[in-house]
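Not every chain is included here, but those present sit where they belong.
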Amino acid sequence: MDGLTAAEQREFESRMQKKQMKEFMGMFSHLVSHCFDSCVDDFTTKSLIQRETGCVSRCVKKFMAGSERISQRFQEGQTQMMAQPPPGR
Amino acid sequence: MFGGFGRPQPSSAEKIAAAEAEMDLVTDMFNKLQQACMKKCIPREYREGELNKGEGVCIDRCAAKFFDVQMKVSELLQQEAQAKGAGGGMGFGGM
């Protein structure tokens, strides 16, 4: 982002921060919703039963591990696509 | 609410932004809870318009369990953040 004044730069960074916070929140609510949907199916009790609690823990753990791996592949992919311009331009 | 930023005097604009962000998260969680519990508790045949007793009880328990999961996920993310040495960070339990 060249050619921006210092004030514009600050404004831009502040917006990016807001976006990141929003992203993080979206990830959180997605994770809650996904692990709930995958793990909870017993509605004869009103507290999580042991099986469900364990499943949620493994779900979060696996999601984080998978997400990290995907992030790495995604960054590599982005870099690669930057390097070779799209056809027809 | 979203404490722990370690900054003593947030400006008005920052306060407004934080309040908005919080409201967005609350809204989002409500929508997710609603979708999750409608899916789990209400059959899609719609043979009747009333919420019958079984469905109502299911929703109550479903909501309670959804909050448990929310709390649990929040705890786990905090542990992860601490394990990585990220220190403070934000909690979601007290949203």
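Going in written order, the chains are labelled A and B, and every chain counts its residues from 1.
Please note the rule applied: a contact is a pair of C-beta atoms (placed from the backbone, for glycine too) under 8 Å apart; a residue touches a chain by one contact, two chains touch by 3 or more.
If you're wondering where the values come from, they're calculated on a predicted model, not measured in any experiment.
Novice: Can you give me the copy-number formula for the whole complex, using the labels shown?
Specialist: Counting every chain copy in the structure file gives A x3, B x3.
Rule of thumb we're sticking to: only the chains that are shown with their structure count from here on.
Novice: Going by the contact rule at the top, pick out the subunit A residues touching subunit B in the complex.
Specialist: Residues 18, 21-22, 25-26, 28-29, 31-33, 35-37, 39-41, 43-48, 52-53, 56-57, 60-61, 64 of subunit A touch subunit B in their complex.
Novice: Tell me, which parts of subunit B touch subunit A in their complex?
Specialist: Touch residues, subunit B against subunit A: 17, 21, 24-25, 28-29, 32, 35-36, 39-41, 57-58, 60-62, 64-66, 68-70, 72-74, 76-77, 80, 92.
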